[in-house]
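All protein chains but one are shown in place.
Naming follows writing order (A, B and C), and every chain is counted from residue 1.
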């Protein structure tokens, strides 16, 4: 009884629904149904789209010029109020569209109602959401580019700084610090491309689909699309109001970008650990401790790493939401925006932190040099030298190298600390020239194949990448 | 350049970090790092745990009685301020713990610092979070129980209302409306049990683990655990600060519950569609349209269905966050709370909506009856009758039934509208008695096996379930 | 003890690892480590890439012409054996690359070893995998196109068949069957575009990156890329062996396509339910029951709907795998292929089933017509008519329509069964002309706005879509 009362109608009916909907939604319904806290971020795009719609209706003779002017003036005033912080959003009016419409009615009277001619909330919200996401994608493009710029500057500066390259987190071959950073320039370069491809599919206009079936009013969708910067009106009205693959595609691209950032972040955390000590982080992106003032906890890197989780979470969430939904509009779709907004915010912040960390990180030459002394890191170079210079068959060269490494291990020295005699005791054809290749710096310089780690390659790659990624 | 400036130190250092941390975190760092907007919901649990900790330190002689009193009084005052809405949370103080600690220092001076003896933020936050989740689980237990109560009342009322039971959304056998609802009582009953099992693992106390290794102060963890209602102190200090499986377990249980609610919601949506018309929903949980006032869009059901997405999203997010994290504390863990808070809020709301919808839904006898006339729904009963009463071998009974169904289909009538002769033209052993079983109501009544759909079973099941689920 | 023995070295060492690796991997290790059961599907691409690599080494003077010939001949023989089913894959040789290499050594001796000059398993597997996926994408493009072809034929055939359009699974406005199907042509058309965009990023060549750092051998990557049909060699050697975003992108695109197929499948399940009865499915894609022979369970549709799950599962899995992996190669990457293979197989099958179901489904005119009589489905058309023809303000038109609908509801008739007088009792300005718009067929025909549901639009859209999607 009491329980029932608590969930029953409470009179805060949405007055926009008109007179026939007697009982108001209950408190629970109001809470579960209202999206205004989330979708008010669409206000500017809603107003922009409404103005374009009204103007088109004017051009087509559906609205009078006077109405169009009133609508435009009213919407401009509302936008100003919102941006001034004087607009009061009402939860009873559910969403941003109803809030703006109600305010418009207060301001200009009946003409406000006519704005809704030949459209519905279904095509309206899809349009607003696409406009918002298009702007977000443009912002993110800049943010990714900024990370690339930071990586490029750092790679350029340290194009010839030698460090161990790892496989399985075991030292494998010497590479340069610049070459390592350039890998990320490529990775997030593809992320930018994915976002750009996504933008093209976001940039099609649902408006004019009305509730689901189009309209019998003589509207001109092409002109509205042009006005709003859309590539074109969508071809099918049911598709226009029912589909959210543009949002899923964005969340997927965001997740993949998040994975890349998590890999960079993980490397920063590992490199900043004293046992590695490969880089020093700035105070700006670390936290300290009053009792261990030397400690720089890589908090920002850890947070960037973690935030990959919420990106996959958002994609998974929207996939579950969309799975098995019949056409056309269903209220389930209302859950789309929060995921997309959160992913965009998360990326904006993660990218800014990544750019900052990269700019501030200082590679530590001594630690890198010391690490190069571990793990017989030029063993592959020795094997290749045997093949290339001493004509030893490939698999034999591997066996011989293995025995020389074993010898150095037994003696507790680096490969380049073995004497020529010691090496020749394993393989006769080895000559003095081998020492050239046993030094990590020289070994690195020798890997000049396209895409290889040689400093000259890195310098060239930086220059090329600046052109490919930054000049646009 | 300008860009670099924008991300560099800005002086808004957290004053709690002490004097040695010269440059403040940048604006980006402040934004990515601060958790206060999320974790301020922990305030009451933080204060409760701090008071228990202080009192124990007093009992153990680590703090003076005067300090303990000052701390307690100060914390109580802070709690009051927060609940009165007069407390100002500062983003520069990062999180709820630092905000409360800073305020305490203002109020009581140096004693505030001593509260932090023998603990760290690492065990503190894990403790607060578990206390919060324990309360949330208790609340959710009530919410699930309320849905069960609603289902039980409705099932009781309609224990013998016959409707088609579906497989593959095709009519298969007649069941009762009450029996159908009772399936959900069982399903979410297991969800309650999962939540209860989860609660037992949540209810272990990290406090006293300090940063990660325990402490050399002579603390008494058992007494604090008792005071805070924890089952016991956790056995290993690293585990205590590093583990979040209690949160993952909650999110998993929440997802499974969400799946069950989505199935109920889907059935509500389908049943409320005019082509089915099995139920009528109340205005309270539907939305209308001024132009189609008769329309009741099942918005609440659709939202409940959709919200399963954010539950899986939360579990996926935290799984990604936790994957591959070395012990002990890492900043990645800060991302745990937002997921858990959101899942708890989502469930609270979804359960309330589900309970309300179930209470308000009105099964439509006419539509159910009409649907029973479709699909030869008692065909299985006929086959079973042939086996049971006419001694026909099982697979033969199936073939015979198939031929009789085909006959009815050809004639465009229901099975019980065939004449005895018509049936006997297919199978001689059929007698007048068969008509008993061809009527859906009687067929339903005959399924008296344990757990079967007979109305008498449903009545019994309701009684038993009230005892199992509601009396506790 | 016994337990320990069970997991210790067992002598089945991979003989390709050479002499220094004394103890073999244990049984457990062999089981967890071997990927041959999965990656043998790469055999043809592995052989193709090896041949191109060998020929380039020949051109560059690294291998002798004799060696190149022997290698080519040997690889061709191996491919024939595999395709004839006479090749015996050995689990002790771990993966497809080692199996082929070992067989090659048996066939041609030492030259086999030299094939591995200037490459490593790291760039080799990434190359093979991309070649495989490129082929799979080409196959999937055909499969999606075939679904589009099926939809287009069906849409063309039923371009003017009127049916209810739904929002919230409630009848909302009349549409045509063809228009509904065309929504899916658009949806999966974007999926094709996503796959195409993905293909472009797949189609870059890792080969030549060697283990991670490039090589000092004078290789010519551009010519190998050309030979293998790659757009270009990848720019950075670490990126080439470490990145799997091409696989993630494919799995994401697969998931989104899966979501679209699940929506189509859900509609098929609902439409085929007797309560709707909108379509009749063929026996080919349904299952029956011997006792209810008329029953056609939409098994294929249900399986297509369910398989969305494994697509999201695959994307989630690989996201977790890649999260936080330091560069360059790590064994974690071995888990990539099973997910991608399964997703490609799943899509191939789901698309084939979808195409078949669409081709075979028969819309049921009677049921569609009957459903159009429910829910006052032309109410929006009435409101629009009032605005457009009777100059009634927009919101007033809605209120008036609501009252007329209420009137029809009270009388238990359709809107077009009200008399003109009855309608005029609500709104004076209504004239005889209104009846034109109250009939669903005419209402549908009136929605001629671009992308709207009018049959003439659908015919035009089909023609245009054939050009856009099928002629390529």
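In this section, contacts are C-beta pairs under 8 Å (C-beta built on N, C-alpha and C of every residue); 3 or more make two chains touch, one makes a residue touch a chain.
Quantities reported herein were computed from a predicted structural model and do not represent experimental measurements.
Novice: Touch as defined at the start, partner being the missing chain; which of A:143, A:167 or A:364 qualifies?
Specialist: A:167
Novice: One chain isn't shown here. Among B:226, B:263 or B:348, which residue touches it?
Specialist: Missing-chain contact among the listed residues: B:263.
Novice: Per the definition of touch given earlier, which of C:277, C:356 or C:373 contacts the omitted chain?
Specialist: Within the whole complex, the residue contacting the unshown chain is C:356.
Novice: Out of A:308, A:401 or A:444, which is the one that touches the chain we can't see?
Specialist: Looking across A:308, A:401 or A:444, the contact with the absent chain belongs to A:401.
Novice: Thinking of the whole complex, not just what is shown, which of C:332, C:365, C:409 or C:422 touches the missing chain?
Specialist: Missing-chain contact among the listed residues: C:332.
Novice: Which of these touches the unseen chain: B:96, B:131, B:209 or B:438?
Specialist: Touches the omitted chain: B:209.
Novice: Tell me, which residues in chain B touch the chain that this view leaves out?
Specialist: Residues 18-20, 62, 110, 113-118, 122, 165-169, 172-175, 179-180, 182-187, 190-191, 193-194, 197, 201, 208-219, 221-222, 233-240, 242-243, 245, 248-249, 252-253, 255-256, 259-260, 262-263, 265-267, 270, 305, 308-309, 312, 315-316, 319-320, 322-331, 380-381, 384, 387-388, 393-396, 398-399, 402-403, 406, 437, 444, 446-454, 457, 461, 464-465 of chain B touch the chain that is not shown.
Novice: Considering the whole complex rather than only what is displayed, give the residues of chain C touching the chain that is not shown.
Specialist: So the residues of chain C touching the missing chain come out as 3-4, 7-9, 17-23, 25-26, 28-29, 31-33, 146, 282-285, 287-290, 293, 297-300, 302-310, 312-314, 316-321, 330-335, 338-339, 349-350, 352-353, 355-356, 359.
Novice: For the chain that got dropped from the picture, name the residues of chain A it touches.
Specialist: 166-172, 269-270, 272-276, 290-299, 302, 316, 319-320, 323-324, 371, 374-376, 379-380, 382-383, 395, 397-399, 401-402, 405-406, 409
We take it that only the chains that are shown with their structure count from here on.
Novice: With contacts counted as C-beta pairs, which pair of chains has the highest total?
Specialist: Per-pair contact counts point to A-C as the maximum.
Novice: Between copies chain A and chain B, are the contact residues mostly the same numbers or mostly different, with half as the line?
Specialist: same
Novice: Once you find the CA centre of chain A and the CA centre of chain C, what distance in Å lies between them?
Specialist: Distance between chain centres, rounded to whole Å: 23 Å.
Novice: Roughly how far is chain A from chain B, going centre to centre by Cα mean, in whole Å?
Specialist: Centre-to-centre distance between chain A and chain B: 31 Å.
Novice: Where does chain B touch two or more other chains at once, residue-wise?
Specialist: If we look for residues of chain B contacting two or more partner chains, we find 290, 293, 297-299, 302, 316, 319-320.
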